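Could you have a look at this structure, given as C-alpha cells, before my questions?
Removed from the display is one protein chain of the complex; every other protein chain stays in position.
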Amino acid sequence: MLLADEVASSHPVLADNPYQPHMARIVRIYKMVDNNHLFTLRFMEDSLAHSFRHTPGQFIMLSVPGAGEMPISISSSPSRPEVLELCVRRVGRVTNALYRLRTNDVVGVRGPYGNGYPISEITGNDLLLAAGGLGMAPLRSLLWYALDHRDKFNNITLMYGAKRPEDMLFREELTALVDRTDINCLLTVDADPGGTWRNHVGLLPGLFDHAKIDPLRTYAAVCGPPVVYKFILQRLLELGFPKNHILMSLERRMKCGIGKCGHCSIGYKYTCLQGPIFTYWDAINLPEMI
Amino acid sequence: MKILKLPKEKLDLFASVVQQFGELHAPVEQDGKYVFKRLTRWSDARLEYDRTILPPKKYFLPPQESIFRYRPGEGFVPVTDGLDQRIILFGVHACDVYAMNILDRVFAGKYRDPYYQARRKNIAIIGIDCLPDKNCFCRSMRADFVDHGFDLFFYDTGDYYQALVGTALGDDMVQATGSVFEPMDAAEIDDYKRRSLNKRRAFQLDVEIRDLPEIFEMEYESELWDELGDKCLSCGSCSMVCPTCYCYDVSDDVELGSRAGDRTRSWDSCLFYDHALVGSGENFRGPRASRIKFRFYHKQRGFVAEYGRPSCVGCGRCSNACPVGIDVVQVIDRLRRVEDVASR
Amino acid sequence: MSVITIDHLARVEGHGGITVELQGDVVTDVRFDIFEGSRLLEPIVKGKHYDKIAPSLSRICSICSAAHTLTSLKATENAFGIRVSPQTELLRELLMRGESIESHALHVFMLAAPDYLNYPSAIAMAADKPAAVLLALRMKKLGNLIQETIGGRAVHPVNAVVGGFGKAPSLDQLIELRSGLLQAQTDSDVVIDFMASLPAADFCRADTTYAALRSPNLDSYYNGDEVMVFAKGSRAIVQADDYRSLTNEKAVPHSHAKHSTFRGSPFMVGSLARLTVNPRRLTGKLAVAMKRLKLVLPADNPMDNNKAQALELVNDVERSLEIIEQLLRDGIKDERSMPVHPRAGSGTAITEAPRGLLIHSYVYDDRGCIVSADVITPTALNAASIEQHMRRAVEQCEDRDEAVISRRLQMIARAYDPCISCSVHLVRKR
Partner (left out) sequence: MSKPTVGIFGLTGCAGDQLVILNCEDRLLDLVALVDIRDFLMASSDNQTECALDIALVEGAVLTKKDADALRAIRKRAKLLVALGSCAVWGGIPAMDRGMDRGPMLEEVYGDAGAGYDSQAAQALHEVVTVDLNITGCPIEKEHFISAIASLLNGDAPLYPKYPVCTECRMRENNCLLIERGLPCCGPITVAGCNARCPELRVPCIGCRGPIGDANPASLLAVMEEKGYNREEIVNRLRMFAPQGAPQ
C-alpha cells in the first residue's frame, strides 16, 4: 500500500508540505487514569520511525481522521526512539474520536514542533521538574531524557502532585523512582481517601520543604493548570530563582503548529514557534500569558 | 528596475495581449462598491476604483479551501485543485501589494505554506497607483509605495502610464505587447515626481506610528479597550476585509457513511469568542474587550516585534466595514492623546 | 354504537386523526380531528412591521411556504397600493410553480402512491419500485431548484420581498433551470404512465362542489382575484374582497381548525378544483394524458385529486418553461424591488397554493404595522368537504369491515393532501 503522504512528497507543488500528516499506527493504548490514556504510536513508514527525533518539551500535531487535528506533547524521551508516547486527556471532539480508536488503527502525525526545553543551557546544572495534574505529560519527556543522560545534569528533583492517587499519571513508573538515589522524586496527592498512598499527602508547594534547591544553579521546568503555576512560581521567586531559569510549558489553541494560523499568538510570540516552553521573563513581558 | 511608459490609448491592446499569461481579473463595480472578479470583457474593469470589498488575499488564501482529502487506507491526500491556475490580477493598489509582501513573510519562513506559495507563483500582479480618499492612511503606514511584490506597476500620469517592470514575467508581458511601451525621458521623470507630490498632499489622514509599540504597552490597561469592547459586535468583518489578517481555522468533516472527508481551512478572526479557548476550558481572551485589544495590539505592536513593522497597511477597509464605526485611526489617536493618560 | 378511530394520520404534514361513529349501519358522525398546537401566528404578527409579516406567516407551513410568502406580499402590496413589475410577476409565478412541482411530486409519489400499492412508505416502496421513487426525487429536486433559484431557499423563501425581489436570478441560472425543465419534460410521460398504472381507487362517489381561482390568462396560480365556485349545474363568482362568504364561521369543538362552507355546502379546493374551474389548458398533451388517466371533469370521486396533481405536475413543467422563455426573451433585468410607502388600509390576496385556495387579508396602520391579519388556508377550506367525503365512503362501503374502512378513510384524507399546520390558522371570529 502506498500512503498518500509518500505520494505527496513527490508532488512538484506540495513536496515540502508542512501540513502533511504522516500515518502512524497505534501500537498500544494504556489506560493510565480515567480519561487520561497513554497512546503509543509508530510511524507506518519505517524510515520515518527511525529518523524522527525531537527535543523534550516539543509537541506534534495529531490527526484523528475525520475528526480533526490537535497539538499533543510528546511524553516519551528522544533517548527512547522508534515510538512516540502521547498522554492524552479526553476533553472534546478530537480527543473523543481518538478514544474510540483501537490498537492498530491509524492516526496522522506531523512535527515535532515548538522550541522544546533548552537542553544545552540546562546541561551542567541542577534540574527541578514541578508538575501538577496533566502537566506531567510534557515533563515526562524531559524526565527520562535527563535520567537517560544522567551525566549531563547535576541534582535532579521531581515534584509532582495529583488530586488523588488514582489521578496520578505514570504512577507505577514514578513511584518506582522514589527509591532511586539519582533523583529526588517527591510525589504528593491532595487527598488519599482510600488510604493506600505511601508518599506525601498535601498540596504541591508543600514538597519544597523536602527538597534541597540551589536557585542560582537550578533550572525549574514547571507545568500544570493555572493554579499550579500561580503557587509554584510564587515559591520559586521567593527562593530567588532568576526569571530566565524558570521554564514553563503553555497551552494555547493551535490549528497549524507552525506559526501560520494565528491562534496561539500571545502578544507578539507564537506559542508553537517561540514556545511552548517560555521563561518566566517572557511571561511577565507578554500580556495574557498566564 | 526597468521603467517604461505606455500611452493610455494602448492600454486596451496591452490588456488583450496580457491575457495569454492567464485569466484576467480586475476590480469591477458591484452596486457602487468594487470587487476583484474575473473579467468577461475588458470594459468592465474599473481601474479608478477606491478599494475593493475584499483585498487580493482572497486569491492567495481563499476564504475556504480544502487542503487535504482523507481516504481510509490512503491517508491524507493533499488537494491541489486550482493551485496551478494562472491568473493576472490587474489593478492592485500599492497598499494591497504591500500587504501581500507582508503575508509572504508569514507564509514563508521555516515552514513554507505550499498552498499559498503555489498561488503566489502562479498569480501575476499588475499594480496601479491611486489617489487617497478620506479613509486611506497608507502613507502613515509606509505602504503608499511598493518596490517589489508585483510584476508590473502602472502610474497614471495623465496621457500615459509609467510602468515599473518588477519581474521577468512582467518584462515578458511588456515584450509580448510589441513596441507599444516606450522609454521615459527627463520631462516624464518630472511628471512622476509631480504626481508623487500631489499624492502626498492628498492624504487627509495622518497617523504617527513611531514608538507606537511603546504606547500600546503603556496603554495596555486603558479604559478605551472596555469602551471598544462594549461596542464591538465580534462580527469578524474587520478581519475578513483586512489584507493582512491571516488567521485561519481548520476543520475536518466526513462523508455520509464513511471516515473519508475533507480537511478545510477557513478564515478566522481573533474577535471570535473561541479564538483563544483551549481544551481545558480556559479562555485566554474571553472578554470582548481583550479580544478587540488583541487585534490592535497584534497588528500595531506584536507584528513590529516579529517582522519589524506593523502589519497594518492603512487601506482603510476595516474602518469602512465596521458596523459600529470602530476606526483604527481614531483608536490610535485616542491612545496617543495626552489628556487621556492624565485623566486616568 | 361502534367507533372507528385513526389516532394519528401518517404521511401528511402535521398532526391529525379521524373518528367515525356508527349506530348500526348508520353513520352518525365523521370527524377529521386536528390536534396540532396553535401557534397563534395571526395575533402574534399584530403590531409588527410589514417587512416581517411574510417571513412570519410563511412559517404557517413549510410545504406551502412559497405560496404563503407570495400571498402575504400580495396582500401587503394591495394594502399599500404597490404594483410590482411584470418581471416580478413572472418570477413569482415561476416560484409558485416550483413549489407546486416539489409538493405534487412529494405527495403523488411518496405520500399517496404507497397506499395504492400497499406500502407503508416511499422508502419501503423504493425497494421494489426504485424507478418511481427516483422519478419523484428528480421532480422534487427540480421543484426545489426552481425555488432556490428564484426564492433563495427551497423552504421559506427569502428573496421575495414587499415590492419585488431582493435580486433577480442571473441569465446563467435561468438557463440552468431551463435545461432542468427540458429534462423533466421527458419525465412527464413517465409520471402519467406511473399514475395510470395504479389500481383504481373507486370507493367514494359524491357530487362535489369545487372552488378555485379563476385565472385571467390561461391559468395562473398567482394572478387573479376572482374565485369560481363550481357545482353541477351552477357557478358562482366570489371577489377577493368578499372572501369571507367562503369561510362562514363554524366552531368545531374537536379540532383546532374550523370549517368552511359556501352557501351551506362544503366545497373542495386544490388540483382537481383548479382543473375543473380552468379547463382551457387541458388540450394537446394534457388532454391525452387526461384520457390515459381516465379523468372526466367535473369528477365525482375525490381520489381523482391525485390524478389531477399528476396532470398539474406535467402542466407545471410546461408553464415554467414558458415563463423562462418569456424572461429570456424579455431579458432578465437586475431590478430593485419597488419603493414601499406604508399607508393605513387593508389588502386581501388570493392565490392557488399547491393544495388550493389561499387567502391572506390584512389591515395596516399608517406606520405600516399590522392591525389585524386573517389567513385562510386550503386545508381549512377543505375540512368540511373531507368529512363529507369520508362519510360517503363509509356509507358506500358495503361490508363495513373496520380495516377496509380505515384504509379508505386514510386514502381520502391523503388525497386531499392536507397540510394540517396550515389548517390551524383560520378565520377570526366575527
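Letters are used for the chains, namely A, B and C, taken in the order the chains are written, and counting of residues starts over at 1 for each.
Everything below uses one rule, namely that contacts are C-beta pairs under 8 Å (C-beta built on N, C-alpha and C of every residue); 3 or more make two chains touch, one makes a residue touch a chain.
Since this is a predicted model, take the numbers as computed values, not measurements.
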Which of the visible chains would the unseen chain be in contact with across the whole complex? A, B, C
Sole residue of C:Val84, C:Val108, C:Ala122 or C:Ile324 that reaches the chain not shown, by the stated touch rule: C:Ala122
Can you say which of B:Leu39, B:Ile125, B:Met240 or B:Val278 touches the chain missing from this structure? B:Met240
So which of B:Arg120, B:Arg288 or B:Arg301 would be touching the chain we can't see? B:Arg288
Please output the residues of subunit C touching the missing chain, sorted low to high. 8, 10-15, 35-44, 48-49, 52, 55-56, 59-63, 65, 102, 106, 110-111, 114, 120-124, 126, 133, 137-138, 140-141, 144, 152-156, 158-159, 161, 165-167, 249, 251-253, 256, 258, 336, 410, 421, 425-426, 428-429
Subunit B residues touching the chain left out here are 30-33, 35, 53-54, 58, 63-64, 230-237, 240-241, 251, 253-259, 261, 266-267, 269, 272-274, 288, 320-321, 323-325
Counting contacts across the full complex, list the positions on subunit A that touch the omitted chain. 66-67, 93, 96-97, 100
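Please note the rule applied: only the chains that are shown with their structure count from here on.
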Graph of touching chains, which shape: line, ring, star, complete, other? other
Innermost chain by mean C-alpha position: B
Counting only Cα atoms for the centres, state how far subunit B is from subunit C in Å. 52
Approximately how many whole Å separate the CA-defined centres of subunit A and subunit B? 38
In whole angstrom, what separates the CA-based centres of subunit A and subunit C? 65
Residues on subunit B engaged by subunit A in the complex (per definition of touch): 67-68, 70-78, 80, 83-84, 106-107, 109-115, 118, 220, 246-254, 259-261, 263, 265, 268, 270, 274-282, 284-285, 290, 294, 297-298, 301-306
Sort out for me which residues of subunit A touch subunit B in the complex. 1-5, 7-8, 11, 13-23, 63, 65-70, 89, 91-92, 95, 106, 108, 225-226, 251-253, 255-256, 258-263, 265-269, 273, 287-288
